[in-house]
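Removed: one protein chain of the complex. Kept in place: all other protein chains.
On to chain A.
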Amino acid sequence: MLTVEGLRKVYAEKGGKGLAVALNNVSFSVKEGEFFTLLGPSGCGKTTTLQSVAGLETPDAGRIAMGGEDVFSSERRIVVPPNLRNLGMVFQSYAIWPHMTVFENVAYPLRHGRRKLTETEIRKAVMQSLAMVKLDHLAERPSPMLSGGQQQRVALARALVHAPRLLLLDEPLSNLDAKLRDAMREEIRNLVKALNITTIFVTHDQVEAMGMSDRVMLMRAGEAVQLGTPEDIYKRPNSVFTATFMGRSTVVDGVVQGSARAGDEVVIGTELGLFRGIAGNAIADGGKAALILRPNAIVAGELDGNSFPATVESVTFLGDSQEVRLRSGDFPVLQVTSPYQRVEVGSSFNAWIDPAHCIIVPAEEPAP
């Protein structure tokens, strides 16, 4: 449905004469009906990518194709303007026009779009779209008199009313309070899945990304770091960055014995001892590497490899789970257990990690 190839965007730095690379050789493709997420810390280039797809930014190089037709190509010098790309978009600020009613906001894409519709057709489509987000009773309300959650629903209705071929969502949940956010997460996913509309979703929150997406592309400093299903990325991170971004973990530096390609089993020597695990990425023979220990993967076990002696330093009870701070020698390790497991502060045990749950990735390069 959507193909993005070799996207590059360089900004002149504000004030100075320097250049800031916002996107560097970003490529991905999205399948028909897929819920695809761009994930990464603030400033990594998610919005720039999304706006390039939307046509609101013109990249310096690369190609963007929708349904087999180029909408942007630096080589063929094609730039299709945003209003001709047939997209729907929900902005971070929702961008609800305050001088219009809810109805007029939603009707705008039908009034100014490519197809000419009669007033009756417009009314029908708008009310249908508003009903979809359960706001049909507020159609005539002036839009400044809406709550944040309602504004977001209006934005969603407006983005979908003209049946776009692609729905773009730029951090739509970040301005909502936590409870509403959880509800909307479900609702958005169900809605776009019911409509079977291809969606690109931007967020900096890995929980959102994992809960909603079919596939996730993790970005860092203008580059794509890893692309895969949420489970893939969580369980098979290819770098220390991915591992730590996708969830809390303990990182132990070490040196691998022998070389490995991604997916191979490999042994790493660390401060905590020797560990067998799965290489998340290619690692050179004897190269510096890091062992990733997920807090849920640590269990009590025997002391015969892939284990270390641990002392419980403190326990924090969180309800759904409990956090256990362990120490092995001088080395702190985080464990998360079921709240029903009894853990005594000061007690010692043998911590063990299944080799299938040990991830070994190349050591972190100094941040670019």
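For this structure, a couple of remarks:
Everything that follows uses one rule, which is that a contact is a pair of C-beta atoms (placed from the backbone, for glycine too) under 8 Å apart; a residue touches a chain by one contact, two chains touch by 3 or more; residues count from 1.
The working rule: contacts and distances are computed from a predicted model.
Looking at the choices "Iron dicitrate ABC transporter permease", "Catalase-related peroxidase", "ABC transmembrane type-1 domain-containing protein" or "Protocatechuate 4,5-dioxygenase alpha subunit", the name in the UniProt record of the chain not drawn here is "Iron dicitrate ABC transporter permease". Only one residue in the set A:S29, A:T58, A:N190 or A:S314 touches the chain that does not appear here, and it is A:T58.
Contact with the undisplayed chain is limited, among A:G67, A:P81 or A:G286, to A:P81. Panel shows chain A; residues 8, 10, 12, 19, 54-56, 58-61, 72, 74, 77, 79, 81-83, 86-89, 91-93, 95, 97-99, 108-109, 112-114, 155, 158-159, 162, 168 of it touch the chain omitted from the view.
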